[in-house]
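With one protein chain removed, the remaining protein chains of the complex are shown where they sit.
And then subunit A:
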Amino acid sequence: MSLSHHHLNTNILPTLSATIPTPFPLVFSAPIVSFLSFIFYSPLSLPSSPPIFSPFPSSLPTRKKMATAFSPSKFAAQPFPLNTTSQNNPLTIPTTASPFLGSTRKLIRLSSSSNLNIRRRSGTVVAVSDVVKENKSKSTLNLLITKEEGLELYEDMVLGRAFEDMCAQMYYRGKMFGFVHLYNGQEAISTGFIKLLKQQDSVVSTYRDHVHALSKGVSARAVMSELFGKTTGCCRGQGGSMHMFSREHNVLGGFAFIGEGIPVATGAAFTSKYKREVLKEADCDHVTLAFFGDGTCNNGQFFECLNMAALWKLPIVFVVENNLWAIGMSHLRATSDPQIYKKGPAFGMPGVHVNGMDVLKVREVAKEAIGRARRGEGPTLVECETYRFRGHSLADPDELRDPAEKAHYAARDPITALKKYLIENSLASEADLKAIDKKIDEVVEEAVEFADESPVPPRSQLLENVFADPKGFGIGPDGQYRCEDPKFTEGTAQV
């Protein structure tokens, strides 16, 4: 599976590589430097395979082959008329829906959504390696996953969905509070990527991080307790919905500011490389995944990190979960060039676009990207086209999105699609899948019970953990925490 974006106009990698310095030249001996520069020079001729990427409708044979993985109807079905000219030039799309008008006008909404779907048409093209292509073209017997893998993926996605639905219920019952951002509809990305990681690989996410934490291995009970604000949560109730940290599973957050997690992920990847090169832990090949959204791709820190990651060849994969909406701001209204994967080659890394509603495709792309990072070939930018079924957060009335668009994506539910695939390819029976559904329901129910019964944090926990090494801060003259002072709430104690 290749990832380089071999588009005729954007083939700038060979010229870039000649001048890119690396900060670790002294570590490598001369032959290896030239070897690396060879790899850098021509990602197009990577041993894996030549790239295949075509946004133009003329390359029908490619698409047909890809279609065998899932039902071909996904690609062919178009509820709205196709406009090939606008497909070639995405910049013409917003003009029918003027970016300066609110999306309250029904006419514009309809046409903008039709344009969206036209955009989606170009999005259905996926970079697929020759190897996979050949496999699919031979016969449907050569499948992408085994039964165990299929069931694992299904279970993980169902856990994500059931958990988020339960979160919504609990929020409306008042057990959860504050900002809660749900991941319904995007499970394929989390499952497709994170299930390929080892425990020591790290994941950095945004505020929409419950499912990333669950996929990485944090138990449902710990996450649910954290959301309820109980002391048995993964951060003992001190983090909350938007700040899921787990040292054990290497989940590095949970960041509320968009774009904030990207440099942190780049730093974690940097440490992996530093450990290998300076601290001489020779087998340290930990990979970092940074998840963020389409809105973040307009943020300066995103570009800064693309630059540094490519410059220093860090083992990181930048995963864009492009769900087209940043709260109520459509991606097309906010971005000059909406095709995010194109921004990768501008910095010297491959940019791939993949259908994020299809967990198997995501998994294939992820395998290649993570493999690249592990081998030390550098970062990759993966744009996953996806959709969130619910609003931005549980407080979002979600009025700006067109119901037709929502219906279109609801029809492409990744869980239903995987279920269909498993059954059609005889990898699992209805009964197996129903058993998994039931098991997950029980897990989630048990998580809620556990969270309900857990205690709230004690008062003494308020001042804990500010420092790893506190030097008397927060401790009163009598050596006790100031908040234990009975006069604490009366305003006479000195804090």
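In the analysis below, contacts are C-beta pairs under 8 Å (C-beta built on N, C-alpha and C of every residue); 3 or more make two chains touch, one makes a residue touch a chain; residues count from 1.
Rule of thumb we're sticking to: contacts and distances are computed from a predicted model.
**Q** Write down which listed name, "Coatomer subunit zeta", "IBH1-like N-terminal domain-containing protein", "Pyruvate dehydrogenase E1 component subunit beta" or "Large ribosomal subunit protein bL20m", is the UniProt protein name of the chain that is not shown.
**A** UniProt lists the chain left out of the view as "Pyruvate dehydrogenase E1 component subunit beta".
**Q** Considering the whole complex, which of A:D283, A:E399 or A:D469 touches the chain not shown?
**A** A:D469
**Q** Just one of A:M176, A:I189, A:V203 or A:M308 touches the chain that is missing; which is it?
**A** A:M308
**Q** Touch as defined at the start, partner being the missing chain; which of A:Y183, A:F228 or A:F245 qualifies?
**A** A:F245
**Q** Which listed residue (A:G160, A:G192, A:G229 or A:G267) would be found touching the missing chain in the intact complex?
**A** A:G267
**Q** I need the residue numbers on subunit A that touch the omitted chain, in ascending order.
**A** Output for subunit A: 23-27, 202, 204, 235-240, 243, 245-248, 252-257, 260, 262-272, 274-275, 277-279, 300-301, 304-305, 307-308, 311, 464-469, 471-473, 475, 477-479, 494.
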